[in-house]
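In this view, the complex is presented without one of its protein chains, the others remaining in place.
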Amino acid sequence: MVPLSYYLILSAILFTLGVAGFLFKRNIVTIFMSVELMLNAVNLTFVALSYSLRQLDGQIIVFFVMVIAAAEAAVGLAIIITVFRNRESLNVDRIDLMKL
Amino acid sequence: MLSEYFSAVDFLVLKPVILLTLFGVGVMLTDLLLEERHRYLSAVTALVGLGFAGVQMWMIQSQMRQAEVNELEAFRGAVRLDHFGIFFFWIFLISSAIAILLAIRYLEIEQEHHGEYYALILFATVGMILLAIGTDLITLFVSLELMVISVYILTGFLRRDRRSNEAALKYLLLGAFSTGILAYGMSLLYGLSNSTNLEEIAFAISQRPAGDPVVLLAVITVATGLFFKVGAVPFHQWLPDAYEGAPTSITAFMSVGPKAAAFAFLLRMFMLPLGPAREQWLPLLIGVAVATMTLGNLAAVSQSNVKRLLAYSAISHVGYILLGLVSGNDTGLKGIAIYLLVYAFMNMGAFAVVVAMRRRDLIGDEIDDMAGLMYKSPTAAVLMMIFLLSLAGIPPTAGFLGKYFIFLSLIESQHFTLAVIAVLYVAVALYYYFRIVAVMFMREPVDWELPTLAPGIRIALGVTAAMTLIIGLYPEPFIQIVSRTVLP
Partner (left out) sequence: MYQLLFFVFAGAAVGFAINLLLQRHPIHSALSLIGVMASLASLYLMLGAEFIAAAQIIVYAGAIMVLFVFVIMLLNAGEEERTQRSRFAKYLGLPLILLLVTSMAAVIYRQVPQDAMVRFGDFPGRTADIGRRLFLNYLLPFEVVSIVILVAIIGTVVLARKDSETEGPGKAVVSEK
């Protein structure tokens, strides 16, 4: 037996780690993976809440979030490929043709 | 038959969306069969699809009027087709149609004329429509992603252009990030209310004590996600780059259709589930609105690229629209609706002119490229001037109407300082809009390349210019339509 809040705090930790990865990492693919980590944390929240609210809706939302994440990942990786094709570098600091 | 799963109302409400989806798939099929020089027929197919969807919606509207029904709920509460949704439907239809018209010659010049462009616009429109009529977290989330993923692809459509790649990348990364934050906020809303339906969430939040920290956390995360989508400060980082790098016809589309859809989503979220928590988000909203107006207007002053200038101007307009939400009264909501309607026409018109400037060897999106446009093509120059005047909010153009209602609503709700600040920024905006006008009319042309006024672009310019003037000169019927939209 484990308090519900433990699950929710775990997901908050994972979410924050994802945010940190997004803000501080330099490689585009890793940045994108941090976003996937964030979405995983959200999924955990939904499943845990689904348990505590005794409903299946949370799990169904997780299903949808997974599909959307897959679609986004596919398109995102395709865009990363086009960037790389024209540029040969995956460092986000080098990608700044358009400045303020 | 399948009456337990799918009823007649569901089908009726969904007809326009089904048509658009079918035509989207159809466009891809016709594109397979057509040769390069007949590609514009794919565009025509897409436009026909939009036409059919419009006719369907018209029929639904007349059926609703006959049955004296104000809203149709479908799919067990997942969507609600009310005047709000119908109003936005028409904005989306117009913006998608113009985006298609602008693209035909433009994509030919860019040598990326593929039918998938038109299909993606139709699918994005499906997402936008469902976003405007959704009343359930899951439906809204999925529709939002449908729209946004289509636009990511469209932003990066010019595969060989580095700016387009970069624009798509930045838009996608920041968009995915904001989706993650929004999803976390939605999980909190779900936890608070045991439901994904917006009405039930609103009820659950109203039962919570004031100043409840979980509600506050939910408000902050959901609001952050939404502000990212509309491009409010400080979550606007993706906007100038995405607007500058995307194909210009897509920039036109992005700045109007998806933006209006994101606002519809934002309005529904702030009015319905987050409504009871108004005291908690009002200061946040005011801060964001002022910051957005400030940054948008000040940054636009120093831009040399027209698309980037229009991007920052778009940010500033987001600030004005958010002010309508700050006042929160009927006039404010009316102002937002009218603003978005008018904005659709004037912004797309301005971008249409920029699209026309693209010729074989010249990108044409720097302000200097528009030098002496008056002498090369007086029509284009005069139309651009009308659009710029409207963006600045000068009567008798339509742009004045939107700002007028927003400022009026601020005064009605006693936010006098905000009204003053907003008016001051209008003065600042005059400077950068008039800079373009001055360059067009008073400088010598650099070269004698005429702008490409292809038939699609002509139609687009005609429609947008006409509506900008008509709404400005004869606003009564439009104000009436908008009033019906807003009264829930």
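Letters A and B mark the chains as written, and numbering starts fresh at 1 in each.
Operating definition for what follows: contacts are C-beta pairs under 8 Å (C-beta built on N, C-alpha and C of every residue); 3 or more make two chains touch, one makes a residue touch a chain.
Predicted, not measured: the structure shown is a model, and the values here were computed from it.
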Hidden partner chain, touching residue among B:His114, B:Arg359 or B:Arg458: B:His114
Hidden partner chain, touching residue among B:Leu19, B:Ala46, B:Ile60 or B:Ala78: B:Ala78
Sole residue of B:Leu19, B:Ala53, B:Ala97 or B:Val142 that reaches the chain not shown, by the stated touch rule: B:Val142
Residue ranges of chain A at the interface with the undisplayed chain: 1-10, 12-21, 23-27, 29-30, 32-34, 36-37, 40, 43-44, 47-48, 50-57, 59-60, 62-64, 66-75, 77-82, 84-88, 90-91, 93, 97-98
Chain B residues touching the omitted chain (full complex): 4-6, 10, 14, 21, 25, 28, 74-76, 78-79, 114, 116, 119-120, 123, 126-127, 130, 136, 138-139, 141-143, 145-146, 149-150, 152-153, 156-157, 159-164, 168, 212-214, 217, 363, 365-366
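Throughout what follows, only the chains that are shown with their structure count from here on.
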Chain B residues within the chain A interface of the complex: 137-138, 141-142, 145, 149, 152-153, 156, 159-160, 162-163, 165-169, 172-173, 176-177, 179-181, 183-184, 186-188, 190-191, 194-196, 240-241, 244-245, 299, 308
Touching residues on chain A, where the partner in the complex is chain B: 15, 18, 22, 28, 31-32, 35, 38-39, 41-42, 45-46, 49, 52-53, 55, 57-58, 60-61, 64-65, 68, 71-72, 75-76, 79-80, 82-83, 86-87, 95-98, 100
